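Report on the structure given below.
The complex is shown incomplete by one protein chain, all other protein chains being positioned as in the whole.
For reference, chains read A, B and C in written order, and residue numbers begin at 1 within each chain.
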């Protein structure tokens, strides 16, 4: 039975995201404290793969995940999930709004429900917990009156949902990734994403050069982050999400070009792009779908032409 | 007496950074709980300016600051400070390493001292606090045995420094910014930074176009982040730090170009680039200093030539 | 009465092009021997303007015109004309195809009718003249049996048209320009062309940089030529035809940028783009019409925003 680690404690949004993936069927799910612990478990081999939030997280730092992916030994992303995060106000059974004097949650969850709290609980004291799930546990233990958390946590801690869908921006979506040790990526589906990281020497225009290598080959960029290199201020790892798949010639040529151009380049996985928010909290999500300008046929035709030229054939 | 808000509680690294700035002399310093509270105080006018970490933070989420800067009413950065963050292990007087069973700190501080803790306190339980300063307070109250914190917090809470400079990457530097309401920026010094944010429609190549507007005018990019737009998945605010100053013609022309090209563009300040890590924890920091390719003289000469042409003069 | 010089002798295609322009009404038309002589007449002030072929010429070297435009004192293009060049076989009255043993014309005209001559006059000797009009004169004088020339020359020299429209590519179009001394260009029509020349230092990527200055401002390139700088092998003047007009802000900003970037830049005129082949030999001509991405309104809005920023207004 495969063991899959996830950012715990149980009942986090990450668990919810992991359960939406086919890999979770028949697998043992193991909660870890913090995304670094998830990655460490996969690296140590105590888990076969691990699920962590990577973007727009409400449970932990995206930056920590990006940094963590770059450590050794290498890991690659094998799948992604989008989850339309949905916050509920959880209380012990019988608690009414008027009874609530203290509300606890993770700082990101509080930030995303600030408007609702100000409107409905203007006099309650707001307190920080280390996760939304931990806040629910604290309410269950009687430490606070209410928690902003995932609905899933209500059941787990014997709490009631006093109000549902209380986020100020109800459409917020978090992206989670399932990471594992290197190996052949899942086969191309025609709607894939490739995640990379690269460093460039700190020269003017070096990022522009890197992006031009992608653009000139018709590869679209869907996300970019610069993460400081830990021991060198003002030098960065650029994290890039691109359209396309390692097995495609345009992506292969672009990766080879980055290998020549960049100080370092890390391939962090090619995997099917999630096209909607799976799971119970799902909603319609329409990601941008830029297609490569030149497909495998055009690359094959160009390669054949080049080979003929080099053999002295006509141009 | 000006009131300057900062990310508290007292004795955080943010307070240390703020005290290194000339603006703090003779000012009243007010601790706020969380970076959003700092920005809110400035917006509400209860503080004249506010200091928050913006990059490589150890106290809070950089993302929250970036997002917070984009809210209304507008704020601009007026100065930056670099601080070589230095972690110490704080204990109640008389505690020895062998006495330590529990160590608390903010998750980022724990992440940055993980190696030291594993080597010197392999059996201690590691616990999360909401800030390094709060961890020190908890140790002072007897809740935990040791805190990973700024040395400054020892004095404040009556603790002892059991070990100093325990970060795994001792050169880590955090960048803090002092933000205030819009107004004329500080005059150009020749070594300035300009911070921007822009959104582009989600078309292939749109980021490349944006960066080309900067590059073609000799403006160098020193940092880029994509932050998801809260209610639209897969659309982003790009946060950019550039070389140069609003008052310079190259920057002015580039800003106008972004105004024409981008869906939205926000000017977030032009201010002198910090050239070293000020304050007691300082170390040598050598930021990349790319210079603009064309200065005010070249712009003036080109403008005069153009005006003559338009008047029918010779080319 | 204005005096307009043209590439003669009388009855050339250049005269035909000049007569299609409104400027020729009521003007004295003066034939010059060679395009350099036309430009010299304008420079000397003995003509108010001059008409020469600039592209796909059948009468003379385009290169000579491009080089000639760059000499001193400066000249600018004030108008262009497209002429669908149409070749006829001219003979003395009474001559039949079977009587033709010698055919004369300018080398370009012979090149463009080579197929027809081979099919219809396979045994005739083909001889070179210095212009198509001169060839007609030679036929009139009895030196040769037939001339490949403009139909216009038949009338002038008392010849007959034995065959009309004998070019192998019947759609060939020649572009002519009317050049004059510098002065305010004709007002923008919304469908204008701007002609430039620039030199760049011989560094890798310097041409790419120059073209990027245009592209980033939405200015399209419709023609490019590199002409060797006379006394320096492997250094070039780049001649560029662009969409847009000197009076437009995008073009103004681009010109100023080239002034900063290039070793030398010469403005050679903004003028209405010819949209068809005027004159008796006209045919449908559909030039590419790329429009500027940002118009005067967007430039004005961006400039106002920038001015407000510099005054400390909100962004």
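The rule is short, and it goes like this: a contact is a pair of C-beta atoms (placed from the backbone, for glycine too) under 8 Å apart; a residue touches a chain by one contact, two chains touch by 3 or more.
In this text the structure is predicted, and so the values were computed from the model without any measurement.
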Visible chains in contact with the missing one: A, C
Absent-chain contact - pick from C:158, C:171, C:184 or C:312: C:171
In subunit C, positions touching the absent partner: 34, 36, 55-56, 60-64, 82, 107-108, 111, 128, 130, 169, 171-173, 202-205, 207-208, 211-212, 215, 218, 220-226, 228, 230-234, 236, 238, 285, 287-288, 290
Sites on subunit A contacted by the missing partner chain, in the whole complex: 73-74, 76, 182-185, 209, 212-213, 216-217, 246-247, 252-253, 255-257, 259-261, 265-268, 293-294, 298-299, 301-303, 305-306, 309-315
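Operating definition for what follows: only the chains that are shown with their structure count from here on.
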Centroid-based (C-alpha) most distant chain relative to subunit A: C
Centre-to-centre distance between subunit B and subunit A (centres being mean Cα positions), rounded to whole Å: 24
Computed distance of Cα centres, subunit C from subunit A, in Å: 59
Multi-chain contact residues (two or more partners), subunit A: none
